[in-house]
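Just one protein chain is left out here, and the rest sit where they should.
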Amino acid sequence: MTPEELHELAQAHLEADKKLSHCLFVCGAAACLAARSDAVIEAFQAAVKARGLEESVAVKNAGCMGLCALGPLVRVEPAGVLYQQVTPEDAGAILDGLGGPPVERLVCPTDVPFYQRQFNIVLENSGHIDSESLDDYVARGGYAALAKALTAMTPGQVVDEVTTSGLRGRGGGGYRTGLKWSTVAKAPGQKKYVICNADEGDPGAFMDRSVLESDPHRVLEGMAIAAYAVGANEGYIYVRAEYPLAIKRLADAIRKAQRAGVLGNAIMGTTFSFQVDLRLGAGAFVCGEETALISSIEGKRGTPRPRPPYPAEFGLWGRPTLINNVETFANVPAIVRNGGHWFASIGTEKSAGTKVFALAGRVVNTGLIEVPMGITLREIIYDIGGGIPEGRKFKAVQTGGPSGGCIPQQYLDMPVDYESLAQVGSIMGSGGMIVMDETSCMVDVARFFMDFCRTESCGRCVPCRVGTTHMHTLLTRITDGSATLDDLALLEELCEMVKQTSLCGLGQTAPNPVISTLRYFRDEYLAHIVEKRCPAGVCRMTRAPKEVAV
Amino acid sequence: MTTAVAAVSPPTDDKRWKMVETTMRKHGHQPNALIETLHKVQELFGFLDDDALRYVARMLRVPLSKVYGVATFYHYFTLKPQGEHTCVVCMGTACYIKGAATILEAIEDAFGIAPGQTTPDGKLSLLTARCLGSCGIAPALTIDGRMNAKGDPSAVVESLRKVIAT
Amino acid sequence: MTPVPIPAGRVKTLKIDGRDVSGYENQTILEIARENNIHIPTLCNLEGLDDIGACRLCLVEIKGLARLLPACVTRVQEGMEVLTDTERLRRHRRMVIELLLSERNHVCAVCVSNGHCELQSLAQTLGVNHVHVPYRYPRMAVDATHGRFGVDHNRCILCTRCVRVCDQIEGAHTWDVAGRGVEAMIISDLKQDWGASATCTSCGKCVQVCPTGALFVKGKAVGEMTKQREFLPYLTLMREGEK
Partner (left out) sequence: MSDTPRMPARIRMGTIWLEGCSGCHMSFLDMDERLIDLADKIEIVFSPYVDAKAIPDNVDVFLVEGGIGSDHDMEVIREIRRKTRVLVAFGDCAVTANVPSMRNGLDVGAVLRYGYEETGQPIQPQIPTQGIPALLPQVLPVHEVVPVDVYMPGCPPSADLIHFVVGEVLEGRLPGRGVRARFG
């Protein structure tokens, strides 16, 4: 398919859509699927057929529409009506009401902050296209950025555009994407690789899953543009085996893109070729670390190795390799299409663009959101998230997963950007945002993350392997009431040591949840240790000495 | 090298080994296809036994201890046969905050098994996941691959009983 | 092709602990330090085997860098100022030793390697006279099925010297690491009895490179197990010569 044909296809598809009177987008992503949205789709299809509306009403299996807690969600276009908690039985009523006023009892208001405060780049297509349709993606401008890059830009210009955009790695570290690309582009060698890290490992994060399930072509396009920019012809998507739907949609998208000639050999009639293959992760958080991920793609144990040399010079099979995460790649088509300056104008000076967050925990509106950088935590939690349910009191918000920290009340008005989050002892991370109220015990939360880190430690370096185990033991002592103040001192000593001496990021950041909870909630630790009492009432304190037990 | 590969025959004449062989062939029997091949074996047979590991090792020319090292490094792989039905409880942060531990306890109590174990009658295997990526509907769990949203302990135990009875 | 161990490339000058030293650009800080009789403690490192930077004992401070770097895999750079023996490093090194001593069951008094053990001797030189982290006391196995050798997992510190020597020098790859985290352990073949291993050549190199009494020659009493490692740099050199 040449760029011209691509354009024609988009036009034709738009024309065809115009012939329809209505289009129903049913969310088929994981959370809504759990609420049996597949049955809803079937019910709509049957109802359309029964009413003989096949020519005028289309039912599409669409991607995430954000409000996961209220699924299954159904969007009706062109009316723009959103329905929540739709059951198969509702299909008839919704169809019969098309053209007229919406079915009131099912309407999910979209003029609320949850939707109004968002700004969609990565999620611009989510819920607006059939996730399995290449045509739908193309009709909304898909692969136009790749066409522009291949026909109107040199690889160097593409790198410059990304550099201008100020895009930073969305996987957690916040490394400048443009700098990474130019390093790989400059690295000597004929053979280079592009890898998409889709091993979304943070417990409490599902941004990448949602993007892959809702808009898989977006990621493929981003990867192809990156490959062109750095001079690679082969790429891998390393995706979690626990995401079967994402795997299926990616595999399907790769096949369709190759058939359409927007991926594979001689893309869009140019001399540029780019082959993409999937590699399945197998349940190892540490494989989110670049060198471990490479080791895993090579079919080995996912143990990290010391850096330098960095993958940009010495990566997959020893070749220069570019690794970015799903959300980073998903930003690229929009940057190339609209220009780096456009992207840089969104967000803050040092943290450009938007960030997708998975909002979960003790908050009214749980789901997926995309907001401009620089928005405050309060706006996210109270305006978009609708606040804390059941009249409870906010205690902390956790960002960055097991490598991040818990941010207390006093920083709610802080802007969300890489630097501010780091300043208060957390990190941007990949986008998990877990809200906690007074029913959460911060020591228990720290113990939860340490349990995660010790089971996910690869076991190669001593501080991480044994240190996380001991820290978990000490935190368990605190939560069962048997700890002393010496144990607390030792815990702090281990935090410092493991942070400074571990081989890779997993170990170096494993103490963060403990450090941040100690920083803001030391009184909770002391209540457990000295008074043998859990203020939140979570810990059972079963080994507390009897004379002081409450 | 090809002769050595040709000399190896599958552990049994089960037709599924042909599909395993197809996966290996797709990757040119390269040692780096190890993880992909193990995924295939587990998908088809439900677990990885010594015979399977030995076969894959010979076919891909990977040392036995390396195959074993890989199979045990990744928690997605299991060396033990699973029960007829599988329940995976998500222990991700959002689910934990919303009481996943209580659900897990209820299942453990009701069926007398700990995570990683299978009931003596081979009906139910209980597993935990670090995150199912369904935090918006926490606490989440899957029963035979089907996602179950906003679980509550007694309801989950009830639906598990139903699944096992069928 | 230039053999890797032979120092090559440009000459770099740097400072280690305030002393002016120089080395080739493909040499590591550890190599240059050793050439200059500056002692940096190591455990997973062994001359003749690839370095993995895992034990973290050889971490050093580099002026202008917040991060500590492992001397065994960090190449020298012009103008580098390296500190190998600061109070911070001493503290971390003691903790590494304590972590290892607490991880499994190291009972020096009844060990074949008592008096010839690298872990024991490092504890002494680094001033670890007790362990203030909690002992784990895991239940570990002893495999005595091999005709000449034994492996006592209680004493294993997972340095993987045995895995590397078996793979890189002997070429048998009988050993590897199974599991992960604190559950990781050294296994032969499909975690079967060592004596039943189809791949083991009984060469004994793994036993000789093991820093503790985890791998030993059968029939040795307490303190009798001394290890011979001269073969390793020698073998490596011969092989490079043949390339």
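Note that the chains take the letters A, B and C in the order they are written out, and that residue 1 is the start of every chain.
Here is the rule we use: a residue touches a chain if its C-beta (ideal position, glycine included) is under 8 Å from a C-beta of that chain, and two chains touch if they have at least 3 such contacts.
Bear in mind the structure is a predicted one, so any value in this text is a computation, not a measurement.
J.: Please identify which of the visible chains the hidden chain touches across the whole complex.
T.: Counted over the whole complex, the chain not pictured touches C.
J.: Quick one: say which of C:V21, C:M95, C:C108 or C:V207 touches the chain that got left out.
T.: C:C108
J.: Just name the one of C:Q120, C:T160 or C:T236 that touches the chain not displayed here.
T.: Answering carefully, the residue with contact to the hidden chain is C:Q120.
J.: Which subunit C residues would touch the chain omitted from the figure, given the whole complex?
T.: Residues touching the hidden chain, for subunit C, are 101, 105-111, 114-115, 120-121, 123-125, 127, 129-132, 134-135, 137-140.
Quick note on the criterion: only the chains that are shown with their structure count from here on.
J.: What's the contact topology between the chains, one of line, ring, star, complete, other?
T.: Contact pattern: complete, every chain touching every other.
J.: Which two chains have the most C-beta pairs in contact?
T.: Here the largest contact count links A-B.
J.: Taking each chain's centre as its mean C-alpha position, how far apart are subunit A and subunit B in Å?
T.: 24
J.: How many angstrom lie between the centres of subunit A and subunit C, each centre taken as the mean Cα position?
T.: 39
J.: Any idea how many Å lie between the Cα centroids of subunit B and subunit C?
T.: Distance between chain centres: 35 Å.
J.: At which residue positions does subunit B touch at least two other chains?
T.: Each of 66, 69, 73 in subunit B touches at least two other chains.
J.: Using the touch rule from the top of the page, what residues of subunit A touch 2 or more other chains?
T.: 284, 301, 456, 458
J.: Along subunit C, where are the residues that touch subunit B in the complex?
T.: 167, 172-180, 187-191, 198-199
J.: Could you pull out which subunit B residues touch subunit A in their complex?
T.: These residues of subunit B touch subunit A: 30-36, 38-39, 62, 66, 69-70, 73-77, 91-94, 96-98, 129-138, 140, 145-149.
J.: Considering only the defined contacts, which subunit B positions touch subunit C in the complex?
T.: 50, 53-54, 63-69, 72-73
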